[in-house]
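Notes to accompany the following structure.
Presenting subunit A:
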Amino acid sequence: MSDEHTVSGEKTYKVDLLTRVEGEGRFHLKVKDNQVIESKLNIFEAPRYFEAFLRDRAIEEVPDIVARICGICPVAYQMSAVRALENGLGVTPSSAIRALRRLLYCGEWIESHALHVFLLHAPDFLGYDSAMAMAVDHKDLVERGLKMKKAGNALIECLGGRAIHPISIRVGGFTTTPRASALNALRDDLANALQDAIDTVTWTAALTFPDFNQAYTFVCLDHDQYPLEWGDAIHVSGSGRFPVEEFFDHSQETHVAHSTALQSHLRDGQTYLCGPMARLNRHHERLHPTARTALAKSGLSLPVHNPYQSIVVRAVELVHALAEALDLIDAYTQPEAAFSDYSPRAATACGATEAPRGLLVHRYQMGEDGLIKHADIVPPTSQNQAQIEADLVSIAPQLMALAHNDATHLCEQLIRAYDPCISCATHFLKLNIENVNAPS
Partner candidate 1 sequence: MLTNQQLKKYSFFKPLTDERAEAIIASAKTTNIPADTEVLREGQQADNLYLVLEGRLSLAMYVPGRPPEKSIVSTISRGELLGWSALLPGRMWQATARTLKPTRLLVINGAELRALCDRDHETGYSVMKHVLAVVGQRLTESRLQLLDMFAHPDD
Partner candidate 2 sequence: MPDTPTHSPRPRLGVFKLASCDGCQLTLLDCEDELLLLGEQIDIVHFPEATSPGQPSGPFDVAIIEGSVSTPEQQDEVQAIRRNSTVLLTIGACATSGGIQALRNFGDHDDYRRIVYAQPEYISSLATSTPVANHVPVDFELRGCPINKQQLLELITACLRGRTPAIKNESVCFECKRNDIVCVAVTQQMPCLGPVTHAGCGAICPAFNRGCFGCYGPKESAATAPLAAQMLTNGQSDEAIKRAFRLFTAESEAFREESQRHE
């Protein structure tokens, strides 16, 4: 798992293949005389060039294509893409369609958060290599997670045809909408999952967390609901909000001292954190009442500044997504039209939604011919990457007191707390060029 090289007081902590994360990455932390001399989250996932081959593809193909960026959160890509495209085309989906999209997105949050909490993250806290190993001693726990995950997947399958790369999202709406009876059939499993999620908040809140509070800048979508599929502004903690269209003006790529990697920062040079913690800290009052209650009972104090506690935050968001999904199903009547029509036109537009891992921004330039001319996609993990590296620097002093393996594990657990999705991040690595070329 890790190698220790001690050369004249220099210590290296590294994991050559990060596990229980999506995609292929490694980290490398070099400390000399209690000073961090190198902190790298290397990503060696093979590049796939989505932004390049989106060029000259038809608008209607975009949701299918961008889904393939990430098998874990394809709905997020489809949602941000249709938001951006609809903004450019001047299409406003009906409120019924928006509700259905929110419901679909809830499905993905449930699936993704349950996956992360139970299968990827929980083994860290209980001291196992995998959920399968953990199941030997904690079968109920793993089964609870799998049940929740299944309920989320069932929701995606009902609305989108399949759990991975669903096929019904289109510009203007859905290709077809489900009968109310089809959604009602999912109710029982979702209600059971909700109860399990509430228990999960309690269970996660009782875990022991390393002491690692950081003064983060939090970035998330702003909306009058807890942000998922909609939101026209982006909020930056401590400095306020700006319209989604200005995202590319507010973010920039800079060199950081310890790395030649280009990373994403705010214009003032600040690293930032997006994702569940950012959302909860900003929007906890907009949580579903059931989730608010669970949060209150958990004793988690807000704002959350310790990334190791993100497992609790995800559990709270699980409650929210399940409770809201149930409300949306109860309020559902099959809309008259599954989608609104549109005519192609020349435009450039942005769209952002909250992927399970955080802010996901798409920008497209479209032509009158209905083809994409230019695409920019900024996934959450690219944004968090600089913050992860900064966190590794910050945690270095704590490592000195630990056995090497424990220290390495603490680092890996820290990275995992971000639920990094390297498959996503890699395709847009304007942010981290050097690292791509660094496999040994």
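On the choice of candidates, all candidates are chains of the complex that A comes from, given by their letters.
Criterion: contacts are C-beta pairs under 8 Å (C-beta built on N, C-alpha and C of every residue); 3 or more make two chains touch, one makes a residue touch a chain; residues count from 1.
This one's a predicted model, so the numbers in the text were calculated from it and none came from an experiment.
Engineer: Counting any copy, say which of 1 or 2 touches subunit A in this complex.
Structural biologist: So the candidate in touch with subunit A would be 2.
Engineer: Please give the residue numbers of subunit A that touch candidate 2 in the complex, ascending.
Structural biologist: Touching candidate 2: residues 1, 15-24, 44-53, 55, 57-58, 61, 64-65, 68-72, 74, 115, 119-120, 123, 129-133, 135, 139, 142-143, 146-147, 149-150, 153, 160-165, 167-168, 170, 174-176, 253, 262, 338, 423, 427-430, 433-434, 436-437, 439 of subunit A.
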